[in-house]
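Note that one protein chain of the assembly has been removed; the remaining protein chains are unaltered in position.
The chains carry the letters A, B, C, D and E, assigned in the order they are written, with residues numbered from 1 in each.
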Amino acid sequence: MPAAISRFPVPELKDLAPDVRSRILAVQEKAGFVPNVFLALAHRPDEFRAFFAYHDALMEKEGGLTKAEREMIVVATSGANQCQYCVVAHGAILRVRARNPLIADQVAVNYRKADLSSRERAMLEFAMKVALAAHEVSEADYQALDKAGFSRDEAWDIGAIAAFFALSNRLANMSSMRPNDEFYLMGRVPKDKK
Amino acid sequence: MPAAISRFPVPELKDLAPDVRSRILAVQEKAGFVPNVFLALAHRPDEFRAFFAYHDALMEKEGGLTKAEREMIVVATSGANQCQYCVVAHGAILRVRARNPLIADQVAVNYRKADLSSRERAMLEFAMKVALAAHEVSEADYQALDKAGFSRDEAWDIGAIAAFFALSNRLANMSSMRPNDEFYLMGRVPKDKK
Amino acid sequence: MPAAISRFPVPELKDLAPDVRSRILAVQEKAGFVPNVFLALAHRPDEFRAFFAYHDALMEKEGGLTKAEREMIVVATSGANQCQYCVVAHGAILRVRARNPLIADQVAVNYRKADLSSRERAMLEFAMKVALAAHEVSEADYQALDKAGFSRDEAWDIGAIAAFFALSNRLANMSSMRPNDEFYLMGRVPKDKK
Amino acid sequence: MPAAISRFPVPELKDLAPDVRSRILAVQEKAGFVPNVFLALAHRPDEFRAFFAYHDALMEKEGGLTKAEREMIVVATSGANQCQYCVVAHGAILRVRARNPLIADQVAVNYRKADLSSRERAMLEFAMKVALAAHEVSEADYQALDKAGFSRDEAWDIGAIAAFFALSNRLANMSSMRPNDEFYLMGRVPKDKK
Amino acid sequence: MPAAISRFPVPELKDLAPDVRSRILAVQEKAGFVPNVFLALAHRPDEFRAFFAYHDALMEKEGGLTKAEREMIVVATSGANQCQYCVVAHGAILRVRARNPLIADQVAVNYRKADLSSRERAMLEFAMKVALAAHEVSEADYQALDKAGFSRDEAWDIGAIAAFFALSNRLANMSSMRPNDEFYLMGRVPKDKK
Partner (left out) sequence: MPAAISRFPVPELKDLAPDVRSRILAVQEKAGFVPNVFLALAHRPDEFRAFFAYHDALMEKEGGLTKAEREMIVVATSGANQCQYCVVAHGAILRVRARNPLIADQVAVNYRKADLSSRERAMLEFAMKVALAAHEVSEADYQALDKAGFSRDEAWDIGAIAAFFALSNRLANMSSMRPNDEFYLMGRVPKDKK
C-alpha cells in the first residue's frame, strides 16, 4: 500500500469539478505525473482554484525575475520552514529551470554557502527576511535590493513569492503532504549523460 | 497630506479593471469606506483576484466555524506575527461579529489570558502552532482538536486560515500597509449606548 | 459573577492598611474607578507600597521625557512581553496623554509601523533592547540615543521604565491580572465627538 | 585607576540624602564593604528607596521560603538573563546562606544539573518560566508547585522574586554595573578551613 | 577555475605526512574520489588524525546501531545546523547504506515527515535534542530511548554522534567547506535502473 499523500481526504479525479479535473489533467500531460499538491488540495475546490491562480500569477508571470530565480526563492524559504513537499518538488523544478543539478540542495540547506551571484544573494536575503521576520522589513532592506539592481516591482515579486510560500509551506506541513517520488531525481542527471 | 497606505503604487479606482473596481465599490457600499488592503493589492490585479477569492473561500464559507471564530484566528495569529494592518482591521471585524468590544484586544496581546471557552482555546492553540511552528504539527495536535469537538473538516479551516494569514501578514508587513483610521473604533461602543 | 481579576487573593478595601486604602481611594477619585492592579497587589502591602513608589518615581517624574513618551515605552515593551493588563491599561493612558486615539494599538502590535517621530523611534529601539536583550546593551546603543537628542539622564529613564515594566508585566502575567473593562474605550473618542 | 562601576553618575556618600546615606552605611557596617548596586542607584534617590524597599519586602520577609531558596531564585534567573552583577553578588550571598560553596556556580550555569532537592527544582522551574516566558504561565504551573508542597503564598514569592530580578538584571545590564571584587570569593572557603 | 573547497589552505597530497596521505589515498581508492573534508582538514595534521579517529570510532564501530542509522543521525542534525557539506556528503552515504534514494532529503528537511519507523523517530528525537538543546537532556529522554528498545550503550552512540557532528558542522560552516559534486547524485539511481 502506498504511503498516504495527505492527512486529509484525497478525492478521485472522476469526482472533481470539470475545471479542477482539467487543470490536473493538463499538468499530468506536461509533467508525466500528477504532483501531489494538486490532489491534496482538491477536496476544497474553491481554495484549490484560488491557490493555483495565485501561484501562477506569481510563478508564471512574464518579465522581471527569471523562472529559476522564482524557484530559488521557494526552495530557500521552504528549507527555512522545514517544508518537505516544497523543498523536494520545487527543488526539482529549480534544477530543471536553472539547468544546474547542484543548486537546489545548496539553497535548501544554507543559501549563504550556495553558488550564487551577488544579485541572487541579495534576492534571497530579502526573501528570507519576509519569510522569517517580515515585521522587521524596513527601508534599508529595499535599498539593498535597489543596490543589487532590482526594481521595486521585482522587489514585490520577491516578497510576494516568499509570502505565498509561507502559506503553502504551512498547508503542506499541517497536512503532511508527501512529495511524489518522481521529484527526487528530476534535473539531477545532465541530459547528455542519460 | 495623509500618511501613505503602502510602500508600493496605489492605483486610482478609475484605472482599475472593471471586476476589481466592482469588488472595491461593493465593499465600500457595505462598510462605508474602502479598507486599504483592497487599494494596496490593486496594482497587481491577478494577485488581487486570487487573494480575495482565497480569503472569501476561507472566511465567508457557510457552515463549520462561526465567522467570529474565523476572525479570532486571524487576530491571534496576526498579533503573533506583529502585523498591524491585520490586527487592527480584523480586530474590528471580530468585535462586530462576536458582539464583544473586549475580545480583539485580549486575543491580539495574549490569547492565553483572553475570555475564551475551552473550544476557542483549543482552536487558537492549533492555529498558533500552524502559524509559528507548522513543521512540528503532529497527530497529537489533531487529537486535541478532536477532543474539543472539531471535525477534521473544521481542523482544515483552522489551519488554512492561519496559513492564509501567514501570507497576508507578510504582504502587509513588507508593504507597510496602513489600517484605515475607521477600524480602530469599530465595534467598541455597544449599539444601545451610542 | 464577574471574572476574577487575579489568581491571588484580593482583599476588601475595608481590610487594608490606611495608607494603602487612601492611595486606592485617591486613584478612584481621579479615574472614576479602581484600576485592578491596585487591588491585585494589595494582598502584599509592603510590595504594594514599593511598587507604586517606584512607578511614580519613573512615570510621574517632572522634566525629561513627556508623560506620553513614558507611556509609549510601557505599551511597546508590554506588547513584546504579551502582557494584557499593561497593554490595555497603559494603552488607555497613552491615548489620553498623547491625545491620539490610534497610537496605542499601533505601538502595541509593531512600533516599527507606528506613526512615530525619529526621536520616538530611537527611544523605543533602546527600550525594546532593554526589555528583550539587556545583556547586549552597549555603548553604540547610547550613542544612538545621543544622536536622537536624548541626554544620559533621559537614557536612564527610558531604560529604567522598560526595566520596571519587565517586573510589572511578569507580575501581571503570573497572576492573570485582568484589565478593567473601562480601559478598552478610554481615549478612543475625541472629546468633541462625544 | 579602578574600573567604573556604572555607565551612569556615581555620587559621593557626602552628597546623598541622609536616609540613603544611612542605608549605605548600615550595609557597609554589616558586609564590610559597600556593594556597588547601592552606589550605582544612588543618583536616583526615589528609585533607590523604592528599589531597596521592594528588595527587602521580597528577600528579607519572615516565613515561607528560606533565605537560601530566595537567593537561589535570584542566581538561576540572573544567569538566564546574563546579568554579571546579580550572578556574582547574589551567588556570594547564596553560598553563605546555603552554607554550600558549590551551589551558586551550579545554579548559575544550568540549574537542571545542580545538586537540588525535588522541591528546589520545582521552585526554579516556576521561577525560570516567570523570568523567560511569563506570558505562558498557566494553572498547570501552579499545580506543579502545589505538588512540590508550596503554598500559593509561597508561589507568589517565587514568581515575585523572579519578576523583581527581571527589573534588577535589566538595570544592571543597561548600566554595566560592576560587581565588587569581594563577592567572588565570599562563601567559597569553609570556615574551619580558613 | 574550480570553486574553492575551503577558506583555509589546502595542502597538496605530496606535501602531507605519510600517514595522512595514506589515509587519503585509501579513501580515494574506495570512493573513487577524495571527499573534500580530507583535504580541508589536512593543513592541521594533528587535528586531522584526531578528527578521523573520532569519526571512525563512532561511525565504523561494530554492533549496536546500523551504519544507516548512524548516517541518519548525521543528516538530521546537520540539516538543523544548516551544514551544507555534511548534509550533501552524508546524505549520499545514507542513501547508499539505507539503499533508499529518498530518505536523505526527507530527513535533512524535516525528520518528522520522513518515512521512519518508530524506533528511528525516537533515535532522531534524542539526537536532535543533543544537537540543539543538550542542556535540557534529562532522564525522561533516556526513558523514551529505553521504550524504543535502545540500550544505554546505544543511547551513548546516538548522543555522541550528534555531539561529534556539532563539531564537524561548525568546522565545515566556518571554513565554507564545499561538498564534492560527486555526492549529489550518489545513491539516487537504483542499481538495476542504471
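What we mean here is this: a residue touches a chain if its C-beta (ideal position, glycine included) is under 8 Å from a C-beta of that chain, and two chains touch if they have at least 3 such contacts.
Remember, it's a predicted structure, so these values are computed and weren't measured experimentally.
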Partner chains on view for the chain not depicted: A, C, D, E
Selected residue (touches chain absent from view) among E:Arg21, E:Arg44 or E:Lys67: E:Arg44
Residue among E:Ala4, E:Ala26 or E:Ala57 that touches the chain left out of view: E:Ala57
Residues of chain E in contact with the chain not shown: 7-8, 44, 46-47, 49-51, 53-54, 56-58, 61, 81-83, 130-131, 134-135, 137, 142, 152, 156, 159-160, 162-164, 166-171, 173-175
Hidden partner chain, residues of chain C it touches: 135-136, 138
Interface with the unshown chain - residue positions in chain A: 110, 112-113
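One rule holds in what follows: only the chains that are shown with their structure count from here on.
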Most central chain, judged by mean C-alpha position against the global CA mean: B
Equivalent interface to A-B, taken from A-C, A-E or C-D so that over half of the residue contact pairs match: C-D
Inter-centroid spacing, chain D versus chain A (mean Cα positions, whole Å): 51
Distance from the mean Cα position of chain E to that of chain D, given in whole angstrom: 44
Sequence positions of chain D contacting 2 or more other chains: 135
Pairwise chain contacts, counting only pairs that touch as defined: A-B, A-C, A-E, B-C, B-D, B-E, C-D, D-E
